[in-house]
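The complex is shown incomplete by one protein chain, all other protein chains being positioned as in the whole.
Chains here go by letter, A, B, C, D and E, matching the order in which they are written, and residues are numbered from 1 within each.
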Amino acid sequence: MTSPELPAPFDPATTELGCWLKLPSSIAAEAASLLGFDYVCIDMQHGLLSRSDLTPMLQAVHPHSPRALVRVPANDPSTIGWCLDAGATGVIVPLINSADEAEAAVRAAMYPPRGDRSTGPARAAVIYGNDYVHASNTSVQCIPMIETTGALGSLDGILSLPGVNAIYVGPSDLSVSLGLGPGNHDGETAFDDALTAVLDACNRHGVVPGIHANPSLATRRLEQGFRIVTIAEDLSGMQGAMSGALNTIRGD
Amino acid sequence: MTSPELPAPFDPATTELGCWLKLPSSIAAEAASLLGFDYVCIDMQHGLLSRSDLTPMLQAVHPHSPRALVRVPANDPSTIGWCLDAGATGVIVPLINSADEAEAAVRAAMYPPRGDRSTGPARAAVIYGNDYVHASNTSVQCIPMIETTGALGSLDGILSLPGVNAIYVGPSDLSVSLGLGPGNHDGETAFDDALTAVLDACNRHGVVPGIHANPSLATRRLEQGFRIVTIAEDLSGMQGAMSGALNTIRGD
Amino acid sequence: MTSPELPAPFDPATTELGCWLKLPSSIAAEAASLLGFDYVCIDMQHGLLSRSDLTPMLQAVHPHSPRALVRVPANDPSTIGWCLDAGATGVIVPLINSADEAEAAVRAAMYPPRGDRSTGPARAAVIYGNDYVHASNTSVQCIPMIETTGALGSLDGILSLPGVNAIYVGPSDLSVSLGLGPGNHDGETAFDDALTAVLDACNRHGVVPGIHANPSLATRRLEQGFRIVTIAEDLSGMQGAMSGALNTIRGD
Amino acid sequence: MTSPELPAPFDPATTELGCWLKLPSSIAAEAASLLGFDYVCIDMQHGLLSRSDLTPMLQAVHPHSPRALVRVPANDPSTIGWCLDAGATGVIVPLINSADEAEAAVRAAMYPPRGDRSTGPARAAVIYGNDYVHASNTSVQCIPMIETTGALGSLDGILSLPGVNAIYVGPSDLSVSLGLGPGNHDGETAFDDALTAVLDACNRHGVVPGIHANPSLATRRLEQGFRIVTIAEDLSGMQGAMSGALNTIRGD
Amino acid sequence: MTSPELPAPFDPATTELGCWLKLPSSIAAEAASLLGFDYVCIDMQHGLLSRSDLTPMLQAVHPHSPRALVRVPANDPSTIGWCLDAGATGVIVPLINSADEAEAAVRAAMYPPRGDRSTGPARAAVIYGNDYVHASNTSVQCIPMIETTGALGSLDGILSLPGVNAIYVGPSDLSVSLGLGPGNHDGETAFDDALTAVLDACNRHGVVPGIHANPSLATRRLEQGFRIVTIAEDLSGMQGAMSGALNTIRGD
Partner (left out) sequence: MTSPELPAPFDPATTELGCWLKLPSSIAAEAASLLGFDYVCIDMQHGLLSRSDLTPMLQAVHPHSPRALVRVPANDPSTIGWCLDAGATGVIVPLINSADEAEAAVRAAMYPPRGDRSTGPARAAVIYGNDYVHASNTSVQCIPMIETTGALGSLDGILSLPGVNAIYVGPSDLSVSLGLGPGNHDGETAFDDALTAVLDACNRHGVVPGIHANPSLATRRLEQGFRIVTIAEDLSGMQGAMSGALNTIRGD
């Protein structure tokens, strides 16, 4: 049995483009992975996914995509551990409001002494070998989301935590938290300032900045300095292709 | 794409009769919805259901029944948000012991500024359209359960919370909490007094009183003043029909 | 490991009352089995079931009900063998039109020399032990359905086949085949005569007569001489209980 | 319980644009249905679907799309009946090579006296009511595929069968059968002549011509006279959107 | 309906050998149960299992194995209650660090007055009858795991709680917590002393000591005084058999 190496941590010098998965479909996961994205992220917070769906999806992603990330539904240590046991190479943790919450997320993703993760890496050991427990802490990525005013006010605390190599901005919740509506609000000062503050803090701390985007925003986000940029999604991509076909033919 | 309107809030002037689902079966959900109940409630607390089962069940209920409620397994914000993202029109939240706990439930079900629900309404946006986030807070129903002595002692606090339009009594847990056995205990003073207290408080606060019942208790509950009354269930209904057939033929 | 014994063949001296399952639910299967029916039949012809559902349902039936029957979707040897490998104690084979078709069904259910069933009893060996292949032919029940005019014209041929211990009348398809509508048609000469012909032929050949019924018809069928009588069903039982509750309360 | 009416047969005066589903996803099915296609077709021949997936997908399509078609995996009467029992409003039957094969397909889809379909419409009766068996034969559409030289040589026989209101051309298998490679071959005489022959025969017999297409071919097919045209697909639509995003950002 | 009796509590005079399940497979669960283990434990913490898998697995274990335990993913009252509602006869609760945490686990597993478990024993009532709620508190086993230095420091508090009849040592997490690597560390003083401390405390409090082991360690653990010893596992057992075959033939 060849034991494939665990992926390296995110690197500020490298841009990574990703695909987001909300459908409980290992076929969508495999298809996305084979297209060549730098990472695939399976969304258990808002995606229509359960734990039952996660293992086959991670299996379909594993050897094809360098990174198999999971956005966990909440900052819950048991769930974070379980997703990593199932083979995720990292977790994106939503709604982090403070350095304490980020620290809890990191501790859930790391074995002692850095953290409290319980040993028992069921599928992770199947695919990465028995050395997984020893190697895991230097590879597994715990990525706090910056998407609330609480997080904006705690950037230095969150980004200076050992084990935080990358963060991920959720622009829609961030906008709502700032009193704007859902979605992106480029041009609104509060929104633009928030992104700038995140990017500056990332630079200060050597943390890789990531953000949720889409095809039309991706170039702007890369130019702004984000290095982990989600540019495609399964469900909305499929809907767009379908409605595009219908509109073209019907001339609607 | 026609965007069907979200259902209106519960209304004290209207009686609603519902069906309770404990089986992980989209067929049972569809069959129940087509029979004409005013609401269907999928029970994730005691029902034998997982998140995997919920989406197909909500899909089978959606256009046939005016309301697709989910009893969430616990007062957990991530789960409440996920069930609403999957298309539930409301949540019944068990074991609320205080106004603070009810407030947490409401905040989990509501987008800012009323609450903290994270944006990302995967299926809700598919069926209700892109305006869902704006419209949701005036439609989604967050229904605290009154089923402990703690809740009885906090009725005014719970029922005066903005966003609480209805409550739902769990008579079996309430009975156990009162030191009676499981089930309903009509005629026991403690039980009768508790229902009266709930109904009175609902009247004071303009909140719609709901309760879990069964075919033989339903008329009494309606006469007492309850306006949301669950009168049927999948598993026990099926068992009753089967054992009835067997008893009739065998003459047991 | 205790190896439970395989059930005995149907016996003309014993009446067996059964429950029919159309829902893909191991919980319904277990609940039905625990109620004390003499057999449970999982319907893969018209039930909303796939092969994925069958194994958990057979597992939920197995130790609680003396017989776990499967109505196979068609007279197909591969499917008949697979259902028996999964642990069914017998198969009901629909739409048998001739002795040749019944012989094909029997051959599919029996190992050589009586039949052609392929060895590889995956779950059957797990639950019945390694001796299963030797013991199977004397226990497994292959039950042709009598539900077409073709079958009525071939009764002696079908019922004299070695390995046919019981038959099962499908009254609805039989009625349609006779030019009557779906359902039962007691009182219609063609229908009554058909049942009489089946019962007479069963008596001549020592074959146990079975029929699909319901609670209100069951006593009549038993009086007519049927010995295997299905008296309850999951989906219609559940619907009946639900609509009964609704009608009672609403006064519809 | 309101019993929704069964859809009307295909009509040569009406153009219908459809969406094709290969993913085992009730969410994709619901999303496609809500976009306003005239029909949705669930592909059990080449789609990555099993019987387990079909019922939830049909439930997700049902009230939103006027037609819920299933391409069955083969011209097998048991499977055709089962898909209709599960609520399909019609079946597309692949690889029909002769009038006899088309007649077998029609008989499988129709109750007596026109056909041999077995009664037991599990979900169809749940959604269409108890009258379904009487109404079904005038509504259910059995659509033979024209995709082999055998079918081309039997057009008049196939199209004159009572119960054949529409046919569906599979251009890729037709091309391969004609000695061309897979895909469409507009401009190749053999391919163009075959489409013309199909359209002419449809005109002669008052049968509605359908064909599998894609967004870029759809207008041409409509101009040629096809009236049932599949213009979108789930998996390839999703892949196209994802790879489009990647190519745009990476500048590949 | 015969109501099978609930199992008796663990007994210090009886040794129980168990099998551990990490695969989401009701077939593995049934096969293990039929082999004659004294208990089967379904691992929801590190096993690749979801709630969807649990019910069929518990159904496959139920009548064959005296005890159907579930290791819950976390000390969460809603999850503990749900697993018991689904028919588990006991729960193993990981990562208990204090008497307070153990008390919370016991309260989640027990109905009032001992605990707070909500009534609604869906499957438990199906298999154990309507008396389940009354009988449950004397039968259901809540088994805290001793696997952290926190638990070692709280042994007397944990073991003296009413309702704690047994504990279960997780040697790998315990080792990591003690600063040793994952796995067992017999011969290391810290590890040996910890086991001794647990056994001594169990003796003092009349609590049955359990531990996670494997075939080669089991005899040693029994000799040390452990009475609940897990000696086999599904996934590693299967992998060992497969790799053993390959190594034997290839002569690797």
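Heads up, the rule we're going with is that a contact is a pair of C-beta atoms (placed from the backbone, for glycine too) under 8 Å apart; a residue touches a chain by one contact, two chains touch by 3 or more.
Quick caveat, the model's predicted, so the values are computed rather than measured.
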{"item": "Full-complex contact with the absent chain, from C:Pro9, C:Pro63, C:Pro77 or C:Gly157", "value": "C:Pro77"}
{"item": "Touching the absent chain when the full complex is considered, from E:Ala31, E:Val61 or E:Leu178", "value": "E:Ala31"}
{"item": "Identified contact with the non-displayed chain, of D:Gly18, D:Pro73, D:Gly163 or D:Gly237", "value": "D:Pro73"}
{"item": "Option from D:Ser50, D:Asn203 or D:Ser216 whose C-beta touches the chain left out", "value": "D:Ser50"}
{"item": "Interface with the unshown chain - residue positions in chain D", "value": "22, 24, 43, 45-53, 73-74, 76, 94-95, 147, 170, 172-173, 176-177, 179, 181-182, 235, 239, 243"}
{"item": "Absent chain, residues of chain E that touch it", "value": "17, 19, 23-25, 27-28, 31-32, 35-37, 48, 214-215, 218-219, 222, 229, 231-232, 234-246, 248-250"}
{"item": "Positions on chain A where the hidden chain makes contact", "value": "1-2, 26-27, 30-31, 34-36, 55-56, 59-60, 63-64, 123, 126-127"}
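Keep this in mind: only the chains that are shown with their structure count from here on.
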{"item": "Distance between chain centroids, defined by C-alpha means - chain A, chain B (Å)", "value": "34"}
{"item": "Where chain C and chain E are represented by their mean Cα positions, the distance between them in whole Å", "value": "40"}
{"item": "For chain E, residues contacting two or more additional chains", "value": "1, 50-52, 55, 76, 123, 126"}
